[in-house]
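Here's the structure we're looking at; comments come further down.
All protein chains but one are shown at their positions in the complex.
Here the chain labels run A, B and C in written order, and each chain numbers its own residues starting at 1.
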Amino acid sequence: MNTANQYQDCIDACNACAVACNTCFAQCLQETDVQMMARCIALDADCAAICTLAANAMARNSEMAKHFCRLCSEVCLACAHECEQHHHAHCQACAKACKKCAQACLDMLN
Amino acid sequence: MNTANQYQDCIDACNACAVACNTCFAQCLQETDVQMMARCIALDADCAAICTLAANAMARNSEMAKHFCRLCSEVCLACAHECEQHHHAHCQACAKACKKCAQACLDMLN
Amino acid sequence: MNTANQYQDCIDACNACAVACNTCFAQCLQETDVQMMARCIALDADCAAICTLAANAMARNSEMAKHFCRLCSEVCLACAHECEQHHHAHCQACAKACKKCAQACLDMLN
Partner (left out) sequence: MNTANQYQDCIDACNACAVACNTCFAQCLQETDVQMMARCIALDADCAAICTLAANAMARNSEMAKHFCRLCSEVCLACAHECEQHHHAHCQACAKACKKCAQACLDMLN
């Protein structure tokens, strides 16, 4: 019985993206210009949620895994686009993790 | 400030569907023919997960809510199709909740 | 086969609390004094997460359900205490839903 998972790279990218989004979320809330960060915070929450769901579904070898990853890639790109517009280090780190995860999801579809 | 949510009907359908899927999951595990129920159990887990995510996103008025609900409707229909093939009361109840939730998600998109 | 759930009242309270927390989260992000709402937003996210987990576990008749509900009651009370300090209608509504959910969780333990 093989306990390794065919989707391990994408699972790792989703988990790393969820950490980056949650970190960005928490640090945005500590910024002095938090009102400017409202959309970033909201997208961080969305992106962490779908990354987490996708990682869990891939680990279960779900027949729906590709559907979840397709949507995950879309939410990651939306979050990356918003984060890129802010100079904060946590936003830049989050944008990078989101783009990496979006690509891992697209790779997994093929 | 209005604390009501424009998506309340769809949130309620998603939460009811998650309960039905989780109930079906637990009761499938108690069946004597549990091997026959493996795909039902797996889809119950997928469907409960996306219903829960969609309900939370709608309650946050997420800009991604429609994307989540579109996928939720697809997973609900897959789960309903599997559940309908089993005579257990919990499967029939789950199929019904899944179809109602799929429709609520489609209605919410328009 | 009985498809009803012994924990239905507590499941309903958890789902209602998750909606109230997510609503408060989204509306806090739209306030002009959002920096003042940072702890409220963070606790809303924690509380929605544990309410959702507890509701799903109860619906699965999980042997861990009481453990999840004990912690859920504690997080609900922390969130209620923070929300009560803000005059916004969504905060007051959230505090009320949190206290109701905390009580439902304590009732479920006995």
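The rule is short, and it goes like this: a residue touches a chain if its C-beta (ideal position, glycine included) is under 8 Å from a C-beta of that chain, and two chains touch if they have at least 3 such contacts.
If you're wondering where the values come from, they're calculated on a predicted model, not measured in any experiment.
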item	value
Which of B:Ile11, B:Ala26, B:Cys51 or B:Cys98 contacts the chain that the document leaves out	B:Ala26
Residues in chain B touching the chain absent from view	25-26, 29-30, 32, 34-35, 38, 41-42, 45
Contact set of chain C toward the excluded chain (per top definition)	42-43, 45-46, 49-50, 53, 56-57, 60, 62-64, 67-68, 71, 74-75, 78
Positions on chain A where the hidden chain makes contact	1-3, 5, 11, 15, 18-23, 25-27, 48, 52, 55-56, 59-62, 88-90, 93
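By definition in this document, only the chains that are shown with their structure count from here on.
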item	value
Centre-of-Cα separation between chain C and chain A, whole angstrom	25
Multi-chain contact residues (two or more partners), chain C	25-26
